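Notes follow the structure.
A single protein chain has been omitted from the complex, and every remaining protein chain is retained in its original position.
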Amino acid sequence: MNLLGKSLLELKKLVEKKELSLEEVWDYFLQRIEKYNSKMNIFLTVVRSRKGLPIAIKDNFCTRGIRTTASSKILENFIPPYESTVTKRLIENEFYPIGKTNMDAWAHGSSTETSDFGPTRNPWDLSRSPGGSSGGSAAAIAAYLSPAAIGSETAGSIRQPAAWSGVIGLKPTYGRVSRYGLIAMASSLDCPGPLTLTVEDAAYLLQVIAGKDEYDATSLSQSVDDYLKEMKTKKKFVIGIADDYFENVDEEILEAVQKVIKIIRNLGHKIKKIKLISPKYAISVYTIIQRSEVSSNLSRYDGIRYGRNRDFFGAEAKRRIMLGTFALSHGYFEAYYKKAVKARQLIIDDYKKVFHEIDLIFAPTTPVTALKLGEFEKYPFFGEMMDVLNEPAAIAGLPAINLPIGLDKNFMPIGGQIIGPWLKEADILNLAYQIEKETNFFNVINQGLKKWQ
Amino acid sequence: MKSKKNKKVKFLLSDVFHLARLAQLKLTDEEAEKYRLQLEETLNYVDNLNELNTDRLEEEVYLNLKNVFFEDGKKNERIFNINDLIGKKRQDKKYFSVKRIL
Partner (left out) sequence: MAINYDLKNYRPVIGLEIHVELKTKSKMFCQCSADYFGKKANTNVCPVCLGLPGALPVPNKKAIEWTILIGKALNCKINLVSKFDRKHYFYPDLPKGYQISQYDQPFCQNGFLDIYPEKSDNLEIALKERKRFRIRRVHLEEDTGKLIHQGNETLINFNRSGVPLVEIVTEPDFSSSLEVKRFLEELQIVLRYLNVSDCDMEKGTMRLEPNISVRKILNSNHPIPSRLPSYKVEVKNINSFRFVKQAIDYEIKRQIEVLEKGENPRQETRGFDEKKGITYSQRLKEEAQDYRYFPDPDIPPIIFENEDIDLIKVPQLPWENLINLVKNFSLRYIDAFILTRDFNLLNYFLNLTNEIKKRRIKELITIEDLHQKIANLIINKKTIIELNFDEVINKIKDAFIVSPIDEGLLEKVVKKVIINNSKAVSDYHSGKENALMFLTGQVMKETKGKVKAIKVIEKLKTILSNK
């Protein structure tokens, strides 16, 4: 049986019907990893669990007994003595890690190039970045070295690599999925989420990992929707389109997004223009809050109890620690950190207001498609600029999903995103599923897989 | 929205070294100079927040959460031994240690 491109749920069904053994599944993926991983540097650690169905895990989730580095030299030899809640829930549902995926070190970046273990290459074009920070997880799916993957997003780190690598990436509501055992980047923003080949897989994996966790005080206790069921009810929505999210976006991406908007309208949904606060303020809010929390969260790495000492931080981590230390320091706290927190509230209120008039927002995921490796050095604010369209929803804690919506002239994937109100993952998935059924994502995913037979 | 025209933020090398000391980072002179410029650049960008009027806003309430506790005496399911962390090589060792500090 040719397994190439089979979704996680398809594999699950085949195994349940005994048409496929788990042994065959593991052999298949481990062989592919053997063959292709060195070309793309996707997995930092390969795990031959050979139990349950395989799933790729971003290397910032603590996995008991399995090396977890966050792609940093400091944690190069760190073997956690405990299991993150996300991986624990996956294992309880018979999904076992097949490997730990490369990422930007400490999740600082949007290209996977700040990894202390070398960049991951985009399966669509090895000279390009897969995006980041969950670049390894996105590439693992795009090259089909794993049927599905778990990533984490602080502001764009799931959606942007999903867009650049041509897969589906779901960033849930902040608190919907436990952060316990996820190596903290910015605690008030970090969100685990799935990267998959189908909307169903995303819905299913979210169902598995979502829900209240007694070990994470910021996890939400609201009951988890039956996403798989709810997404298939073909709801009709009012979709908001904000001009500010179309500024400074490449022409080809705009065209692809307009094409999807047309399809959405044809599916019977209403399109409505909305006005949101410009994303340029979200960049500032995000920069200050994220750096402040980073400087604090990275304080524990002193090399005494585990890992190497602070001299081993890379340039990007140091840069962020420096700014965060400044933003929290005496005399500047009010002007920077507090100001940013208040502006964050403005952005949250802005979304709340808008979601009275509409159900969901549709927008491009990134202003450009995948850049060549090394290009980020030319852009001072690289990460922030790449994530400009992801940051507003992230700082408001809102759920969003990236969908492949076409290819550009370089044959690189284009991503579009649906942003929803707080805890409305079911609605996002519902619309995403309708688009998937209608377009099969313009065959983007299949075309990508063809490169890695 | 109101707009306060602020002066450009300026950093001295000594400011950079002060921050590095607080964060326990060792910087070379070149690194410090690089960070000095990057700090200035970033802070001048985020200055756009002064265009937003946030005077009447309360403190953040974005979490929609309050009073999350655990009950004292709850069973501990997470206890582990130092050896789980340090590894089998140093089973003899019960303490973490640093060079004498006092």
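We just call them A and B in the order they show up, numbering each chain from 1.
Just so we're on the same page, a residue touches a chain if its C-beta (ideal position, glycine included) is under 8 Å from a C-beta of that chain, and two chains touch if they have at least 3 such contacts.
Computed from a predicted structure; not experimentally measured.
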Inset, instruction - Out of B:8, B:56 or B:75, point to the residue that touches the absent chain in the complete complex. - result: B:75
Legend entry - Touch criterion as defined above, residue of A:53, A:183 or A:253 at the omitted chain: A:183
Legend entry - Chain not shown: contacting residue from A:71, A:84 or A:133: A:84
Inset, instruction - Would you mind spotting which of A:76, A:216, A:252 or A:375 touches the chain that isn't drawn? - result: A:216
Legend entry - Residues of chain A in contact with the chain not shown: 60-62, 68, 70, 75, 78, 80-82, 84, 179-184, 186-188, 214-218, 292-293, 295-296, 298-302, 304-306, 325, 328-330, 333, 337
Legend entry - Touch residues of chain B, complete complex, unshown partner: 22, 24, 60, 63, 65-82, 85, 94-102
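As a convention for this text, only the chains that are shown with their structure count from here on.
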Inset, instruction - Can you check how far apart chain A and chain B are, centre to centre, with Cα atoms defining each centre and the answer in Å? - result: 23
Legend entry - Touching residues on chain A, where the partner in the complex is chain B: 79, 81-82, 175, 188, 214, 217-218, 220, 277, 280-281, 283-285, 287-288, 295, 299, 302, 304-306, 310-311, 313, 315, 318-319, 321-323, 325-326, 329, 336, 339-346, 348, 380-381, 396-397, 422
Inset, instruction - Going by the contact rule at the top, pick out the chain B residues touching chain A in the complex. - result: 16, 19-20, 22-27, 31, 35, 38-39, 41-43, 45-52, 54, 57-65, 68, 70, 78, 80, 84-85, 87, 96, 98
